[in-house]
Structures are given as C-alpha cells and as structure tokens.
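Below you'll find the structure, written out as structure tokens, and then a few comments.
The other protein chains are all here in position, but one chain of the complex has been omitted.
By written order: A, B and C. Residues from 1 in each chain.
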Amino acid sequence: MSKKYRVGILGATGTVGQRFVQLLENHPQFEVAALAASDRSAGKPYSQACAWKLAGAMPEYVKEIIVEPITPPLDCDFVFSSLPSNVARETEEAFARAGYPVISNSSAYRMDEDVPLLIPEINHEHLGLIEVQRRKRGFGKGFIITNPNCAVVSFAPPLAALDRQFGVESVFVTTLQAISGAGYPGVSSFDITDNVLPYIAGEEPKVETEAQKILGTFADGAIRKADFIVSAQCFRVDVLDGHTASVRVKLRKTSTLEDVFEAMKSFPSLDLYSSPKEFIIVCDEPSRPQPRLDRDNGKGMTITVGRIFPDNIFDYRFVSLSHNTVRGAAGAAVLNAELLIDKRLL
Amino acid sequence: MSKKYRVGILGATGTVGQRFVQLLENHPQFEVAALAASDRSAGKPYSQACAWKLAGAMPEYVKEIIVEPITPPLDCDFVFSSLPSNVARETEEAFARAGYPVISNSSAYRMDEDVPLLIPEINHEHLGLIEVQRRKRGFGKGFIITNPNCAVVSFAPPLAALDRQFGVESVFVTTLQAISGAGYPGVSSFDITDNVLPYIAGEEPKVETEAQKILGTFADGAIRKADFIVSAQCFRVDVLDGHTASVRVKLRKTSTLEDVFEAMKSFPSLDLYSSPKEFIIVCDEPSRPQPRLDRDNGKGMTITVGRIFPDNIFDYRFVSLSHNTVRGAAGAAVLNAELLIDKRLL
Amino acid sequence: MSKKYRVGILGATGTVGQRFVQLLENHPQFEVAALAASDRSAGKPYSQACAWKLAGAMPEYVKEIIVEPITPPLDCDFVFSSLPSNVARETEEAFARAGYPVISNSSAYRMDEDVPLLIPEINHEHLGLIEVQRRKRGFGKGFIITNPNCAVVSFAPPLAALDRQFGVESVFVTTLQAISGAGYPGVSSFDITDNVLPYIAGEEPKVETEAQKILGTFADGAIRKADFIVSAQCFRVDVLDGHTASVRVKLRKTSTLEDVFEAMKSFPSLDLYSSPKEFIIVCDEPSRPQPRLDRDNGKGMTITVGRIFPDNIFDYRFVSLSHNTVRGAAGAAVLNAELLIDKRLL
Partner (left out) sequence: MSKKYRVGILGATGTVGQRFVQLLENHPQFEVAALAASDRSAGKPYSQACAWKLAGAMPEYVKEIIVEPITPPLDCDFVFSSLPSNVARETEEAFARAGYPVISNSSAYRMDEDVPLLIPEINHEHLGLIEVQRRKRGFGKGFIITNPNCAVVSFAPPLAALDRQFGVESVFVTTLQAISGAGYPGVSSFDITDNVLPYIAGEEPKVETEAQKILGTFADGAIRKADFIVSAQCFRVDVLDGHTASVRVKLRKTSTLEDVFEAMKSFPSLDLYSSPKEFIIVCDEPSRPQPRLDRDNGKGMTITVGRIFPDNIFDYRFVSLSHNTVRGAAGAAVLNAELLIDKRLL
C-alpha cells in the first residue's frame, strides 16, 4: 500500500468539517494530519473543541488531535477548506501562497475566472486553470480549486447530460433545500417546523451563475461559460439532508423522452475512490426521488433524477436530488482531491 | 335579523366537512340543518360519527345532529359538498336534480363547460352559466357550482391581477403543498417526516387546466378560456396548512415592478361576510410569505404574495400562498354561497 | 370606561415580549406605553427593532413606538419583564427600587423567599409577601412578583387540585416540551427534526422546586412550602407550542377515580379578564390532550388534562398540557397584573 497524503482541514469543527472527518476515516489515499478551527477551538483536542452533530459517534482517530489556528503553516500536504465565505477569501489565499493546494468548499473563489469550479464527472479539464492561476497570482506550488454551491449540484449533472447531447437554452429551477445546508445552529426550529422559508440569503444568484461556469468549456487558458440562462427560486424545507430541485429545461435540439432518459442514465461516472457506481440514477417510480429515501444513493455521491416528462411550455421537466453535505460539500471536495491525484496534481 | 338559510353538508365528517362545521358556527346567513356522511356514520350523532381533527373542541351546536345518508332529500335549502371525486359525480347530480343548489368543493364537475368554477373576486360573472346548466341538464331549481383545486387558488389571484392589466402568456408554477390537502389520514407520517414528496396523484393536470377556466371570460352562454399556458410541478412538504407556490410569469405587455406590485395590491376584495379586507396582501420582507405565519391572514381568506422580482428568463417571479382548507376548500365554498345570496341566486 | 394602566415591557423584542405585545392589543385594562430592549434595539421603532415571529402580522399599534434602553425611568405605571435570567436579577431590582411594580416572567427571583411565585387560581394569597418584600428590601412603591417556569405550569394546576383534597406525597413528572420554550433562535432545527432532546439546561431543578413553593401556604409573612417531593425528567420535542407532562402521583388520602376527576374539573377559575372559563379541562377521549389540538383551549390559559388512570405503583397517573408561551409565560404575567388590580395592588 502506498503512502497516504497528509491532509489538513480548515474549519474542522463545523458541520462540513465534521463530514470531512467522517469521510476521511479509513480513506485509502488520505490521512488527517491537521485540524484547524477558530481561535475559540485552537489548542483543545478535537473531542473537546467540536460538538459532534452527525449520526454515530465521533471517529476515534480524530479525538486526540489538537486543533490549531487557521493560519499556515500546517503540517500536511494540502488542505480542505470549509471556511465561511468572509474568512475564506483571505485565509485560502494565504495557504495557497504558502504552497498548499487548497481544495475549497467555500464560495469565496468559485466565480474567480482563474479558479476551477469542479464537478469532476462534468468538467475535470477545468483543472487546466491551475497553471493560469499560479502564474497570475504568483503562487508557487499552491493553488485553489473549488466545488459548487450545494443547490447547484442538485441539478447541474442532469443539465450537463442534456447540454452535451441537445444543447440547453433556458432553465427554470425551484429548489427545496435541506436545513443542513445552513450549517449549525443554522435554521431555528421555530422558523421551519410546520413551515417553509421562501428565501435563502445569497442563494439564488449563486445558483444562476455557477451552473454556467461548471458547464463551460476550457480553452486558451480560460473558461467560456455555457450560454444558457438559469432562473432560480430557492426554498428551505424541514428536511435534514438532501436538496431537491424542480426543473424545466428548454433545449436547442429536439429530442425524444427516451433520448433524455438515455442521456442522463449513460452519463459516465469516474473511477475514483469516492465515485459512485452510477453518477446519475433515473427513477421510474412516480413518487421518486425523495430526499430521505434517495440522498444516500451511491453513499451520498449519486444524483437521483425522476419525474421526467415533456413540459407544456419548455421541452422537459424533471426532479433532481443530491445529498447536500456529501455530494454538495465535503464529498465533492474529497472527490476533487482524488481527481488531483489521478491527474498527478497533488 | 333576517331568516338564515338552512344548510346541508355532504361529507360532513371529513377534514373539509369539519372546516364547514367550524366556519358555519355563528355565521349570520347560514345555519347547519343537515349533516350527511357515508353509511358507516349515518344514524349516529355527529359527536360519535366524527373524529374531530381541527384545533379546539368540536362546536357544541353540531354534536347532537344525527348524521344522515348522502341521498336527497335532506331538510335544508342548499348543500355544501366535500365528497370524494368518485362519489361526487353521481351524488351531486342527484341533489341538483332534486332541486338543491349544490356548492361543491369536489373536482368532479369543475371542468364541465356549463359549471361555474368560481373565485368570486375574479369571475363572479361566470354565475351566468347556471341558467345554461339548468337548461342543458334539465335541472329545475337545482344547480351545481364549484370552487377550484386548493393548489390553483394559491396562485390564481395574483395571476388574475397580472392578466387583467398586462395579459399573461405563460406560467411556470411549482407548488409546496400542505399535508391537510390530502385529507385524513392522508399522508403517512413515515412518508413526510424529514422528507419531501415529488408527486401528488392527479394534481398537476388540475393546476394546469383550472386556471385557464377561472380567468376565462363569460360570453354568449359559455366560458372562453384564458389563452395562457400553465406548467405545474407539485410537491408535498411537511406543513399542516398552507400551499406555497413558486411562480414565473411571462406577460404580453411590458410593465414595471411598481405596476406589478400595484396591480396585485389594488385587486379589489368583495363585500361579502367571509371576504377578507384585502384579497391579496403583498409582503415587502424578503422572507415572506411563510405558510405558518401567513396562512391565517384575513382569517384564511387572503392570498399573500411576496418575493416579487424581475425574472431573467420570463418577466416576473414571485411566491404566493393561501390557506388550502379555508380559501382553498371550505371557506371558498362558503364564500360562493354568500355570493349566490348577494346575486339573489339562493 | 375607566383609565387604562400604562404598561412597560422589558425585553420587548424577544418571543415572550412579542406575546406580551400580542396579548395587550385591545386589552381593556392596559395600554402599552413603553418598550425596552437591549442596546442593539434601543432608539429604533419597534417595527425595525423586532423580527416578528408570531403568526399573523405585528399589531399596528406598536410599530411606531421607539424602543428604549432597559433602565428606569420608563414612562409607565408598571413593567412586565421577560428578561433573560442573568440580566433580570439586577435590572428588575433597579425598576422595583425606582418605584415600579415588576411583573416578571424571569426565573431570577422566583425562589426568593419574599417574592410571590403566582398561579392566581392556586395561590393569590401569596401576594401578602409584597409587604414583606418592600420592608425587607427597602422598596418604596415598587415590588417584584413572578410567574412560574413554563414546564411547572403544565402540571401544577391538577396537582393543586389533588393536593387540596387528598394531599400529595410524591410526584414523578416527565415533560415533553415545545421548542418555543427555548426562545428564538433557540433550538436548532438540525437538533430537533426527527429527534428528541433528553436535556434542557437548568430545567429539572426548577420543575422540582417551584411546585413546592407554588402550592405552599402563606402564614406569618412567609411561605411554608408544600411537603411533597417532585422528581422531573425534561425532554424537548418537535412541537411549536404546548408543554405536555406525564405525571404519576402518590396521595396521602385514598380517593376514587371519580373523586380525582371531580377535584380537577371543579377547581375554580377566577373572574379576571384573561381568566379562562375553565381553569382545568378534563378530557375523556383516550388520545387527548394533544399539544396542537389543546394548547389554545381557553385562549391558551386553560390547563387540559387527560388519560387519568389508577397507577400500579403510585395512586394515579395522568397527562397534563398547557400553552407554554401563554399560560406558561406572557399570559401568566398579564393575569398576574389583572390580579394586582383586583386586589388593589396596582
């Protein structure tokens, strides 16, 4: 067995940080070497610094690690970052400049034109931006790559499947998002019990812009964004994990319903450790996908689509679902790290 | 004080039937004279036949009334019907033929071309169909009028406001519907806790067709349907009461955001007993409307709209909410009965 | 109509403060003259300082009132206080010393031996402590009275009914408490969705001690605590409003089940404005009380009891319910103020 990469986690005590800790237990390529969190936590063993909120107990391996401040150097080969956006901008640059590859779940750099915004199955060639970025920013060995907003991930994969084959022109998406997307303590129970919230601060613009970049093409050292338009309305519902998206799409080429099914089903997964067997599962049952039943498909890394029908205004409508803290956050970053290894960029 | 109309309720023990019982307590124009329900209930006092499910105790006035079978004659001036669709078709006709005005919440006759589908503030002139209906079906004094599906009611009013002023061309609506819409026992708790259901049997076609009829114009003894297209995706969420609709709309005339606000706010209410002071409330707060906070506006008879913004594909997007078992069911039928009195049709 | 008392609310922007604002709208004896809240809110109109969280809109009457800091003087006749316990100790004394009657929902002074802890139907004679308190603390016109912890209120009334007639010796109580009891934002949705919390910080000791004082007797200028023992286990459940208590009780005298029913049902209510018609409602249906169906009995001021049965270890078991933010907080304080008027202490 080969040597494992030594990993640091920035923001290790938050809910996404906890998912990193969970997903990296027994990972064949990575071992957690450093945990960094806010000053309040620094200096304490993780077991004291972190109020564990995921099902099951805190993994043993992490309990005695002493939490460090979120500043370089950290004793590790690269870092995962799940810092809040306001902190991330400065801190992630500091780590990149200090020579660390930064694999970020934060929104801070996602839309910077020299930073890859990755869903590996869709756009791994965007990794070409790393060289551009290093040159432009004067980074040495370090760089920053990002994964998308969790709501975007819930529908970008079937969109990519359609775009490749038929060209997408316009997309209406309405999301029903899980409470874990707001972190912890996040949404007050008094706001969401017997209720729906019609507003998630800052979410709709992210959903409307990130998809264009993700499905864009890399050429001449830059991403040319996909030229479809996305209109998003984002809701919060009383679901623990799993973002559901209600989608209508207008295509550039005519296509049959069978073609649409096939385009989604046949979209290839990758051969990375965290890759699910199927990137997209298409359900036949009329009442699927459902977040509680389908969010854990492919260990939370599969996108589940259902209710695909011809639309009476646009071309097709469907419902798409992904696990927002796995495929939409920590799992996405881990997959990005595995992709870097595969492409010899770590 | 004038004589009260004597009312019968068909389907009196169901959840909508219970809402009728609640709304008619102390109503100045109506008194409940007859309660009819399935054979299982017939012959028992209402207090025994009905498992009361609404907040607060069963009203005293109704407890000793003996439930009767759902067949004419009933000792009353007219009937409210909240029968299941399969039973309603035959039974409501039998009552109409026996001379009873039937004010129905069932879907059975809604789309029949000689049956009014009423939201009184929008289309009370459709009452003109009653004469057509009597002639066509050979009814004597009896007739059938209906109110719309509860999901349609959540967004048809703001749509009507826009259609009158700017003309509506296309509408995408995604609904987040409350569990009470499924009746009792309705949705299993095992299906909806920590979950969202992406499918409500038969709902999307109703939403797509009823709005066209409601906003249609009555002329020459018939309704000419409005010529916009509606595309609907319907979801069930873990909310007790209150259907929320996420809407995008394409208009025929250009309009400013101020015009849109004004068109909705100024849409007049009526002067009937159950009419809310405001037919449509428009919220400024970014996080409203919310079902728990806004469903009871206007005692459940007001439509609450918010998050009105220009859309980047269509013209406008907004969120609209109504109380599905009041404005969307029993309250709608009571308002229809008040309208009939006002128009001297009872 | 007589002059209304001019009221100040300390902690006006919190969830209990909002309940005060709601309950005092159109109150025949009180008008809100001053609103006080933390420095962050002071200086702003209430409509801006307060994020309204109760169903329905913020009452119009309160919107333009400028929020003041929580220090005397305030331009009012007396104050309601819903301050956090740590702030309340000092601030409430300052107001009392400045001559204001302080009607407090805080826990700070509840167990002080010269401070009444009131459920007016049970122990209004404890008001005799006010004179003791004024003398001991050197207050002039001012004084402090309190209402109990919201969990205690859910079962103290049926306990008092039993204690008066049969003598209570021991009480086991297990509470299932609503999320609104934790204030706002209070309980994270991530903690309570699909979950139960077996711990509420500081709650069990309050439940175990307050009941003894409430049911104590006032004589010779002091309260002699009731001599039963209470054992409490407190849980948080995903319910918006309404604390449910599971109770077993050991009595000093034997009693029949009919006696127990009768003792509870016949416990008299008072003739104050906010008094419910029935202080205690006893349900016959096997599945009642339920928080959603019964919390609003008596406009939230009635205690609803059910499932009274002989116990196989102690004498009786039953389930008791009250609305925690009305009878258990703001409504209790308003009732206390009405009691003070009735006893000519305001």
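Throughout what follows, a contact is a pair of C-beta atoms (placed from the backbone, for glycine too) under 8 Å apart; a residue touches a chain by one contact, two chains touch by 3 or more.
Predicted model only: the values in this text are computed from it and were never measured.
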item	value
Shown chains that the omitted chain touches within the full complex	A, B, C
Residue touching the undisplayed chain, where the options are B:Ser82, B:Gln133, B:Ser180 or B:Ser274	B:Ser180
Listed residues C:Ala96, C:Leu293, C:Val326 or C:Leu339, member touching the removed chain	C:Leu293
Contact residue for the chain not shown (choose from C:Glu92, C:Asp238, C:Asp296 or C:Glu338)	C:Asp238
Residue among C:Asn195, C:Ser255 or C:Ser269 touching the omitted chain	C:Asn195
Contact footprint on chain C, counting only the chain that is left out	170, 172, 174, 176, 193-199, 201, 208, 229-231, 233, 235, 237-240, 244, 246, 248, 286-293, 306-307, 311-314, 317, 319
Where the unshown chain meets chain B, residue by residue	15, 53, 179-180, 184-194, 238-240
Positions on chain A contacted by the hidden chain, ascending	53-57, 193-194, 240, 292-293, 296-297
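As a working rule, only the chains that are shown with their structure count from here on.
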item	value
Same vs different contact residues, chain B with chain C, by half of numbers used	same
Chain at the geometric heart of the assembly (C-alpha centres)	B
Whole-Å separation of chain centres (CA-atom averages), chain B against chain C	40
Residues of chain C whose C-beta touches two or more other chains	53, 193-194, 240
